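Since the structure comes first, as structure tokens, the remarks are kept for the end.
Moving on, here comes subunit A:
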Amino acid sequence: MVSPILVIALSLFFAFVIPLLGMVSKKLPRLVPPLAMLVNLWILITNIKFVSRGAMLVTTAGLKPPIAINLAIDRFSLLFVILIQLIGLLLSVYYLSQDNRDQRFYMLFLLNILGASGIVMTGDIFNSFVFLEILEISSFGLVASKKDRKALEGGFKYMVIGAIGSSLYLLGIIVLYLTTGSLNMAEIAKLMPHIPESIKLFAALLLLAGIGVEVELFPLNAWAPDAYHGAKDEISTQLSSIISKAGIYLAARIFFTIFNGFYALKIIFYLGVITFVIAELAALMQKNVKRMLAYSSIGQMGLLMLILSLVAKRGDVFVITTVILLALNHAFGKGLLFLSLGALSGGNGEYEIENLGGNGRANPLAGFLFTVGALSIVGMPFFFGFWSKISALISLMKTNVIYLIALVLVISLVEIYYYGNVIVNLFRGEGKKYGISIVPAAVMILFALFVIVFGIWPHPVFQIAQSAAVSLIERTTYISSIIGGM
Partner candidate 1 sequence: MAMFYLLLLLVLVGIVSFVLGPIKVLRNIIAFLGAVTAFFYFLTNIKPGLIYSLNIRVYNVHFEAGFSSMFFGVIITALFIIFLIASFHEENDGAYYLFAYLTLTGALAVLFAKDLISFFFFFETMSLFSFLMVLKGKSDTSFRSAFKYLVWSVFGGYAFLMGTFLKVYYTHSVMIGDISYLAGGVKLLILILLLAPFAVKAALMPFHLWAPDAYKDSKDTFTVFFSGGLSKIGVFGYFLVLFKVFTEIAVKYPYFLKAFAWLGAITAALSGIYAFMQDDAKKLLAYSSISQLGYVAVGFGIYTHFSVVAALFHALGHAVFESLLFLVVAGVYYRTKTTDLRKMGGLIKRMPLSFIGLLFGIIATSGIPPTIGFPSKWLLYEALILKGDLLLTSLVFFASITAFLYSYKLVHGIFLGKLHEEHKNVKEAPLGYAFGTVVLLVPLLVLGIIPGLVIKPIDYIVRFYLKPELGYNLANMNTPLGHVNFPVVGLVMGLTFALSLFIYLIAGKSYRAEQTDNYTATEAIDEDFELHYAGEFYGFMKKAFGRPLTWSFEKILNAFLKLFSFLGEVARGFYMGDARVYLFYVIAFFALLAYLMGGKL
Partner candidate 2 sequence: MSILYFFLYLLLVTIIGLLYMGAARKITAHIQNRYGPPVYQPILDVLKLFAKKDTASHGIMHSLGPVIAYTGIAATLLFLPLGNHTPLLHFNGDLFVVLYLLVVGPLGMALGAGESANSNATIGIARALSMMLGYEIIFFMATLPVFYHYGTASIYRVIQAQGAFPDWAAILFPISFIAGLFALQGLMGEKPFELVVAPHEIASGPMVEYGGKYLGLLQIWHAVGIIVETGLFVDIFFGPQSILWFFAGTFIVFFATVIVNAVMPRFRIEQAVRFYWGLPLLLSILGILQVYIWR
């Protein structure tokens, strides 16, 4: 057994190696991230069989919790960390084909993945703040790495709101620490029944502020359109496929495991609905495809959070399974959309619909991949999105919010409308032809394969998601596996 702590340690190590290698050769740094991801994935995969229903505890400094910093990995976190590393691997392979990168970029990239993985794996709430900071700060840098006006603007907005969010998050941790005297998640969870209601609510709201920025909840998501729009296409992929996934994990872990449902989830429910509706409607009016994707991404996250909050109504495995399915669909589908949009626009920032007209016909592969991504996101049959959307609706039905099914369907129709409009425009008239090199194409095809293969045969994903969901739902097992009996 290889300790999962190495995932974090090795990532840090690789990040520091990059400048050294950069001195040797300009070409070497870009080989580091894929290597790191491969090693990490290997470590994680060897650990799969050791993670049973409860959490696997990885101690540091030889001390047992609740004293020391430790990692607590259950199937839920394992699924998310593998997802993050996998997308990271795909993206780092994508970067292999690009020459004009600064070596600092690769460091930021590695740190970003490291932060996201750390959030998912840690069993310590303060540690999660540290990783959140790493994640956010590296993200600001990544967004701004394009160095034009829009990218800087997006990065700046992200930074301002992210900084407020994370300081409030820290405040929330302080409140919890003051009342429970512990920073260990399991310990806090165990003590939760003894905390007064008002303190609980206060802490929950403060934590929500930090998480809300990451999961793009209204009104904390105002940075998102600018950041997505300003950033490079791959970075947008990273924002939607990795960073927001870490946010979802954190939300589930904190509001379900620690707060045990509670009505912070009720707030998330309403915020989720508002986010979903407003973002999708905003996307409807967008003429700029990338911004449209950004709004769509926000909308999807709103739906996700809305479904997640349903777990408060009924602690159902299916609801969490749905959340995971939606997250996977969003990670692969939206990631594919951003990447293929980059290929369609030739990487020159022309994202207006009229400028893209006919580009799908001129670049058939990219056009096809964009179509696949869009069809999966809107939930067409034979794509993975179909299963996640149906699951979402079934979750809504199971939790008796039948009127929301109507809302989701109406908004889905809005989605069809604007995605359909883009697809149709992509294949209309004569467009500009851009070359696409083999590596990015291969990466995108892998993204597409995920949504198609598991769209036709969704069972494996369902099974994995279900076992991960079970491990989240059984919070007592999680707690007792870390700090013993309850």
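Observations on the model:
Following the convention adopted for this analysis, a residue touches a chain if its C-beta (ideal position, glycine included) is under 8 Å from a C-beta of that chain, and two chains touch if they have at least 3 such contacts; residues count from 1.
Picked so that all candidates are chains of the complex that A comes from, given by their letters.
For clarity, every value in this text was computed on a predicted model and none was experimentally measured.
The candidate touching subunit A in this complex, chosen from 1 or 2, is 1. Residues 156-157, 160-161, 164-165, 197-198, 201-202, 205, 209, 218-220, 222-223, 225, 267, 277-279, 281-286, 295, 375, 380-382, 386-387, 390, 393-394, 396-397, 402, 405-406, 409-410, 412-414, 416-417, 420-421, 424-425, 427-429, 457-459, 462-463 of subunit A are the ones touching candidate 1 in the complex.
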